[in-house]
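For this depiction, one protein chain was excluded, whereas all remaining protein chains were kept in their positions.
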């Protein structure tokens, strides 16, 4: 994990610790929190595709924050699990069949 | 942005470009995708708090992937927006009032 | 509650009882299930506004099913709570201020 990334995680964990909130951060509760915040992010686009950058950025930050806390709780590195998953997705979506199409892999 | 983080984003963007999928990745569609994947992550905990680490990790990776792509699309740095938001959240939740309580800031 | 509505609820409850699934249907788990199914419904529109009627209908049915089970679990009537809420929403969105605008009530 990189220096900045590590520092961000440390700041988040200090924030949580100071408030004695680890008790609420079970993986299940963090997964609920990610869904809740993802709903608030989606609300920025509820009625059309226009958006306020500031609002979207703040909601995205909330989703990311809970993702970082969940990754930490699971003992996994966010960057690594993204790369691991990307390897799988590459196999599901071979370039030739998927180029320019949003078709799901099970219908390719 | 750190080296690893930058490399992850570059790999994600190469994956998208090779498939000519940038056309689908409007901020609105990425926000929908984050919600959809957050739902799949939540499904790992649908009926109880037990979970398969592998499954949770894969679903979390999907949420993170779309978050990275949305941040890139908005031209913001994931680590920076987390820290910006943390500063705001610190003010909403002063340590004294919020310690050991999951009460929302507007009810503190 | 109307005859059809009552029959639908009875069929749903019989389905659940036969499988001994009431044990999983806490209000919390049903709320999670509604979010999960709402994500699957949203997936029908992930990359564009076109959709398969059959697919959307099936996913909407899943959301509605868990909503019916949650209402039953809470001891409330779905039609009545919709009307109760509508009364509140009418006050938040006076016709004159909100006509033709998707602006949220706290910004009207």
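The letters A, B and C name the chains in turn, as written, and every chain counts its residues from 1.
Operating definition for what follows: a contact is a pair of C-beta atoms (placed from the backbone, for glycine too) under 8 Å apart; a residue touches a chain by one contact, two chains touch by 3 or more.
Predicted model only: the values in this text are computed from it and were never measured.
Asker: Over the whole complex, note the residues of chain C touching the chain we left out.
Answerer: 1-5, 8, 11-12, 15, 18-21, 23-24, 26-28, 31-32, 34-35, 38-39, 41-42, 44-45, 49, 51, 53, 56-58, 60-65, 67-68, 70-71, 74, 76, 78-79, 81-86, 88-90, 93, 95, 98-100, 102
Asker: If the missing chain were put back, which residues of chain B would it touch?
Answerer: 32, 35, 39, 46-48, 102
Asker: Residues of chain A in contact with the chain that isn't shown?
Answerer: Answer for chain A: residues 24, 29, 32-33, 35-40, 42-43, 45-48 touch the chain left out.
Operating definition for what follows: only the chains that are shown with their structure count from here on.
Asker: For chain B and chain C, let me know how many angstrom lie between their CA-based centres, rounded off.
Answerer: A distance of 26 Å separates the two centres.
Asker: At least two other chains touched by the same residue of chain C: list those residues.
Answerer: Those would be 32, 35, 39, 46-47.
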